[in-house]
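One structure, as structure tokens, below. Some questions next.
Of the protein chains in this complex, all but one are displayed in their positions.
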Amino acid sequence: MELGLDVRKVDSHSVVDVKGEIDVYTAPKLREKLIELVSEGSYNVVVNLEGVDFLDSTGLGVLVGALKRVKAHDGSLSLVCTQDKILKIFKITGLTKVFPIHSSVNEAAGGAA
Amino acid sequence: MELGLDVRKVDSHSVVDVKGEIDVYTAPKLREKLIELVSEGSYNVVVNLEGVDFLDSTGLGVLVGALKRVKAHDGSLSLVCTQDKILKIFKITGLTKVFPIHSSVNEAAGGAA
Amino acid sequence: MEIAIPPGSAYVGIVRLAVGSLARSAGFDEERVDEIRIAVSEACTNAVLTNDEAGSAEAIAISWREESDHIVVEVGDRGASPEQQPSAADSQGFAPRLVMSVALLRELVDDLSFDPRPGGGTLTRLTFSRAG
Partner (left out) sequence: MEIAIPPGSAYVGIVRLAVGSLARSAGFDEERVDEIRIAVSEACTNAVLTNDEAGSAEAIAISWREESDHIVVEVGDRGASPEQQPSAADSQGFAPRLVMSVALLRELVDDLSFDPRPGGGTLTRLTFSRAG
């Protein structure tokens, strides 16, 4: 199982386009990538979940971990997600109140840092 | 697992467009359809395998059974197949010598009955 | 049917594939198929991580059983039950992964239980009603 992770700059934000399934096997790759970004000084991060087919508690754990890391640098972590089946995961776990969730990368990167 | 089976007339031939996987579970549905055609008097049959993702010995068995049935009425059974992975199955089992295999439905239906 | 996987994270996706196909064949609609995949995947993930914490290399045993009005999926591991594990939020108010996992399980299944297994470990039982 492959997890696609592409990073690009949109204005002052680092956007991570994720493709595939985020589960217990692939989540560590996402975690490493997000740690790498923060350690390079990218504190305003957008994680684009539009290409994600599957997300579970391990993926949520990684996103929460990354949120803590950027917050420690007064940064932000926003998500892009319009898929009902993925949004449902955030709703059930109460994380819609924790993450700003946008419907496009431009909206996410354009929002306040 | 669903097996799609659509029948249409092309000139004097009955063409069966098969979609999906032909295996031990689905092959009986194909067998019934082919028996039905012959019992209705369709003795020149084309089985279009272009939409087939998987074919195994049960599928081959059904095609051989149908060939015997149309031959008993001086009919014909031709196949349409251009996919290497499916052609390989016919080659390994020596059935490329038994079935006329064409690269399009028109070619198969246009050929001698 | 039964599946036994080595307690490695790479195998959970294979269980999802199998379960998705079984759920579809059992007549669930695509939305419910997806929920069943998530729930079974959570149970397997917890089993893999908890076996690891318990230092067990034993296989995770998954069974799928179809009854007339419901499906029962059981996942057996050699680790602690989620109910025996810390559930307190951290200093910033974030719940541990396992708490989120159990929240997902409770929401997505029609019945959920964690029972001790003979020989140690936990049997997680997920029930999915066919009605709903």
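Descriptive notes on the structure:
So that you can tell them apart, the chains are marked A, B and C in the order they are listed, and the count of residues begins at 1 in each.
Methods note: a contact is a pair of C-beta atoms (placed from the backbone, for glycine too) under 8 Å apart; a residue touches a chain by one contact, two chains touch by 3 or more.
The model shown is predicted, which means the values in this text are computed figures rather than measured ones.
Only one residue in the set C:3, C:54, C:72 or C:112 touches the chain that does not appear here, and it is C:3. Across the interface with the omitted chain, chain B contributes residues 1, 21, 23-25, 54, 56-58, 60-61, 64, 68, 71, 85, 89, 92-95, 98.
Interface with the hidden chain, as seen from chain C, comprises residues 1-6, 10-11, 13-14, 17-18, 21-22, 25, 59.
What we mean here is this: only the chains that are shown with their structure count from here on.
Inter-chain spacing, taken between the CA centroids of chain A and chain B, is 49 Å. Chain A and chain C have centres, each the mean of its CA atoms, that are 25 Å apart. With each centre defined as the average position of its C-alpha atoms, the distance from chain B to chain C rounds to 43 Å.
Not a single residue position of chain A touches two or more of the other chains.
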